[in-house]
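Every protein chain except one is present and positioned as in the full complex.
Letters A and B mark the chains as written, and numbering starts fresh at 1 in each.
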Amino acid sequence: MDTPSIYGWYLPPNYSAHGAIIDQLIVIMHVFMVALFVGWGLFFVYCLIRFRQRAGHKATHDLPHSKLPKFLEIAVVLFEAAVLVGLSYPAWSKLKTSFPNKADATNIRIVAQQFVWNVQYPGPDGVFGRTDPKSVSDSNPIGLDLNDPASKDDITTLNQLHFPVNKPVIAELSSKDVIHSFFIPVLRVKQDAIPGMKIPIWWEANHTGQFEIGCAQLCGNGHTTMKGYVSIDSPEDYKTWFDEQQKELNPPPAEPAAAPASQPTN
Amino acid sequence: MSDAVIHYIEEPHPVTGVTNSKLGVWLFIASEVMLFGALFSSYIVLRVGDATWPHGWTVLNIPLATLNTMILITSSVTMVMSWASLAMNRFDRFRLYMLVTILLGCAFMVVKGFEYAHKFEADHFPRTSNFYGVYFTMTGLHGLHVLGGILANLYFLTVGSKLWKTHPKMFMGRIEVAGLYWHFVDLVWIFLFPSIYLL
Partner (left out) sequence: MSHHPEKHEDKHEHEGHHELGFIRKYVFSVDHKVIGIQYSITGLLFLFFGFSLMMIMRWQLAYPGEAVPIIGKWFENSTMMSGGIVSADLYNAFGAMHGTIMVFLGVVPLAVGGFGNYLVPLQVGAPDMAFPKLNAASYWSYFVGGVVMLYSFFLPGGPAQSGWTSYPPLSDIAGTGQTVWLIGMVFLITSSLLGSINIIVTIVQLRAKGLSFFRMPFLVWAQFVTSFLLVLAFPPLEAAAVFQLMDRIAGTSFFLPSGLVVSGMPLQVAGGGNPVLWQHLFWFLAHPEVYVLILPALGIVTEVIVNNTRKPLYGYKTMVYSVVFLGAMSFIVWAHHMFMTGMGTTMSNFFQTTTMIISIPSVILLSCLIITLWGGSIRYTLPMHFALAFLPMFAIGGLTGLPLGLATSDIYLHDTYYVIGHFHYVVAPGTLFALFAGIYYWYPKATGRMMNNVLGKLHFWISFLSINGIFMPMFIQGFAGVSRRLHTPTIYAHAEAVQSTNVFMSISAWVLGAAQLFFIINFFLSLKFGKKATDNPWDATTLEWATPTPPPHGNFTEEPVVHRGPYEYSVPGKAMDFIPQQVS
């Protein structure tokens, strides 16, 4: 399941369309930081050696005025302004406001709870079934309203997130109990799931494979174990998986609750 | 200068124009402004986010609260009078006005008590809704501030007033500072009353 070879002492590989700019920003900032630090450091060490107390050496009370610090300061300001306006504003704005068309995307709902990730797919009808906290039970963790016709074909999974590669995914994040944070390192996706709020996010993966979902916000004593699995499938694999899920839902033995809760589906 | 002689306890600082305790109480009031500022902001956030929030006047007792507003405003006046009496060297009048201030403060608390009791009888508790939560928390915190003021004033009426004989200026300064605090508590109510009861 795991592919440990891709992880190391650096950013994991980026498998999402929007992730490149995040990585780029991180790298640019670190180049700037290292340059500034090394500059400071060299000056610092030079001073420590050259101006150490020793016989015959005296401190100077008045130094000739230098404009250099001021220029450096202005350079820092300009750089930060450029990064803000040129990279961070537009990238954030694109991610948060320019959502892809719902019709062109895989639409899902992610409902976090202590300590699992529930995923709801709208099924072939493309409509999410109504959910209601009152309907929540062990076999129905997201409280799907079974009287709603749109619910009938909805797939819900536990800690299993499947979606096709090279197609945008729009996910609506919410939480049943406390604040969680949905984090997929290889996709550069992170968003808090906050009870009482429905927060939409989107991403587009450009690489297939099996990866992990982690919780990035302390959510209780099971915080560590709140691990989910992502499967980025080829369109064909995704269709196979999707159809299989439908088959499990549809053959109509009237007791859907008979499916054991330990299975990733219900 | 083997012992600590601290300046500007009685006389104001020539540059800042205030005594230490006056500057101190202004800073304290600044922090209280931030406290109640945070409470009021939270109230706005909660109210805006909740469609079922009732109008205060539909559920709260306006006449009683109006009475309380009057009581507090009057007590601010008597507080000023008690200080002014000291300035005119009338210690007996000071005691009278201070006593009235304290009694008015107590009256406010008693009325508040009735108000709370009515709510409890009607099965309205902080947990009933966030409206009642805000109502009880904010008026309750304000009530604690009133109580603090009453206790401070009580001290100045009784044990604390010994200072008048030895350090009259210092004592006047203290009454002024207590007055500033009392007016502030009054002012908070002037904001609380319309924003919780009338809106």
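Methods note: contacts are C-beta pairs under 8 Å (C-beta built on N, C-alpha and C of every residue); 3 or more make two chains touch, one makes a residue touch a chain.
Keep in mind that what you see is a predicted model, and the values were worked out from it rather than measured.
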Tell me which of A:107, A:120 or A:181 is the one touching the absent chain.
A:181
Chain not shown, touching residues in chain B:
1-8, 13, 16, 20-21, 23-24, 27-28, 30-32, 34-39, 42, 45-46, 49-50, 52, 125-130, 133-134, 136-137, 141
Chain A residues touching the omitted chain (full complex)
2-4, 7-12, 19, 21-23, 25-26, 29-30, 32-33, 36-37, 40-41, 43-44, 47-48, 51-53, 57-63, 69, 72-73, 76-77, 80-81, 83-84, 87-89, 91-93, 95-97, 113-114, 133-134, 136-138, 143, 176-179, 181, 183, 185, 188-192, 194-197, 199, 212, 214-225, 227
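What we mean here is this: only the chains that are shown with their structure count from here on.
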From the mean C-alpha coordinate of chain A to that of chain B, what's the distance rounded to whole Å?
49
